[in-house]
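With one protein chain withheld, the remaining protein chains of the complex are depicted in position.
Up next, chain A:
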Amino acid sequence: MAAAAAATAAAAASIRERQTVALKRMLNFNVPHIKNSTGEPVWKVLIYDRFGQDIISPLLSVKELRDMGITLHLLLHSDRDPIPDVPAVYFVMPTEENIDRMCQDLRNQLYESYYLNFISAISRSKLEDIANAALAASAVTQVAKVFDQYLNFITLEDDMFVLCNQNKELVSYRAINRPDITDTEMETVMDTIVDSLFCFFVTLGAVPIIRCSRGTAAEMVAVKLDKKLRENLRDARNSLFTGDTLGAGQFSFQRPLLVLVDRNIDLATPLHHTWTYQALVHDVLDFHLNRVNLEESSGVENSPAGARPKRKNKKSYDLTPVDKFWQKHKGSPFPEVAESVQQELESYRAQEDEVKRLKSIMGLEGEDEGAISMLSDNTAKLTSAVSSLPELLEKKRLIDLHTNVATAVLEHIKARKLDVYFEYEEKIMSKTTLDKSLLDIISDPDAGTPEDKMRLFLIYYISTQQAPSEADLEQYKKALTDAGCNLNPLQYIKQWNTTSFFHRAFTKMASAPASYGSTTTKPMGLLSRVMNTGSQFVMEGVKNLVLKQQNLPVTRILDNLMEMKSNPETDDYRYFDPKMLRGNDSSVPRNKNPFQEAIVFVVGGGNYIEYQNLVDYIKGKQGKHILYGCSELFNATQFIKQLSQLGQK
């Protein structure tokens, strides 16, 4: 049984690995890629559309593309010159315009041979369009291979994925929840989501058991997904889930659980101010597809009158799985991050000094006979020092990167007093007594941007058991408008509150004791050490808050469903099993055992706070894995924008 457990653990190979392997195979002309040190070089050109670009960029760096033999990588809809004698690998979505452009390429005879890979399945008619163009251009033999890749999702972390980036307005929270949506539009949105989820499960190689709440968009997705999976399984000839295609990834002992939740279950978390590194970076900086863009303001200088204003330096960094510091600390509370950067810097400096010291020892050679005996050791030391230089340089680069990023984050924290907001919101959400009145914080001109205040107020409004009285509400509204806030989001939330279903569901959950986390302010020890070491991260005036692990609503739902706990909020969730012969509608789960593997998917958008909460939750459980996905990834700013658009109508 231990072997089986190990097998399932290994089989839960991260989704990132799987997608990367699939991409590499595709780039290797659809043949599994084997590293051969004396293999002949083969070169090729990679053509992708924006969807393809978003999928590839978090997974493969330009260097890795080079290693696979790709000399050029180009956008489909760009001017491309004919390059004779080179095979071209296409990785595009099968849309009208893409197909047209590909046919044009065929007609213009741009490349030697064509390997066409479609991100999601192409329809028969479109395939015939390409066939037509190929015939017209007498290029049929040049089309070497055509593949449906089923990779229509973006993997950001080992256990986190997003549906899409390019057309996220289509599937955004706003798109799904706006009151004027027509049935056909809704159908399109649902189809897009289901297509991506389907691709996800094909790549994962497993057929999940689906649970979803009733009466929500999530339910629509569940129904459609179930139908699609079912159809595919029945079609014995073309099934994508047969034993041999699953290969080593077969979850033969346990099927994963897919929990589909709707964003409306919990609107407070996307607005929440946060305190962990990755979530902070996403909230405060421009963080997108694992790339953070910083604007470095080049210090305050006296510029002579009439001089042009200094250009701000833009820098962007990729936060990748190779970055060990990031992997270790992306879920840590910020003060810990600051301290760790300091520690890394110190250890790097120590190593640097080692290398420098050798230099001075070398200098003794001519003078001191006694040093000669040391010398033989030192030659070896020198060699190891020199060969470890690239490592040191890499370390330095990472330290610089994180110093810059963390400093930028810290600046925001200090300027907007985000620690105060965080603490306050945590208190609101956990219903502990508030030491400062909400009105005070909102009217305080120093603390935070208008948006921060709006977020705080909305969280308060969502989390209270009873709505504030009209008079109070007016007071708050006035204070908010004075602070410069736009009140549209509030309009929408009011609506949301009164929509009986959600409000009922939410208050049901909210009535559970301590539904959100509570924080304590850790004694000053940690902070004072950071300050005493003359750290760059002078966190004076910034509270050193420590998160106490409590579960967010989404995590709680998952916990109930995964551990088969009985709980009023999840008991009436629907149950779908695509592998069962007859789709029955019962809520009674056939499977009584707790699940080892679960995928949580939020329809309507998610964020890193939820992701981090899930990661923390599953850390405590041995041998269990969770994957988190959402239809789009937004930070609070983007979410507020959507809410205010919704509130305007």
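Operating definition for what follows: a contact is a pair of C-beta atoms (placed from the backbone, for glycine too) under 8 Å apart; a residue touches a chain by one contact, two chains touch by 3 or more; residues count from 1.
Please note the rule applied: contacts and distances are computed from a predicted model.
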| item | value |
| --- | --- |
| Among "Synaptonemal complex central element protein 3", "Elongator complex protein 4", "Syntaxin-18" or "glutathione transferase", the UniProt name of the subunit that does not appear here | "Syntaxin-18" |
| Among A:45, A:160 or A:212, the residue in touch with the chain that has been omitted | A:45 |
| Residue touching the undisplayed chain, where the options are A:181, A:322 or A:386 | A:386 |
| Touch criterion as defined above, residue of A:127, A:170, A:186 or A:487 at the omitted chain | A:127 |
| Chain not shown, touching residues in chain A | 22, 25-26, 30, 37-38, 40-41, 43, 45, 66, 69, 71-72, 74, 80-81, 83-86, 109, 117, 121-122, 124, 127-128, 130-132, 134-138, 140-141, 143-150, 202-203, 205, 238, 240, 245-246, 375-376, 379-380, 382-383, 386-387 |
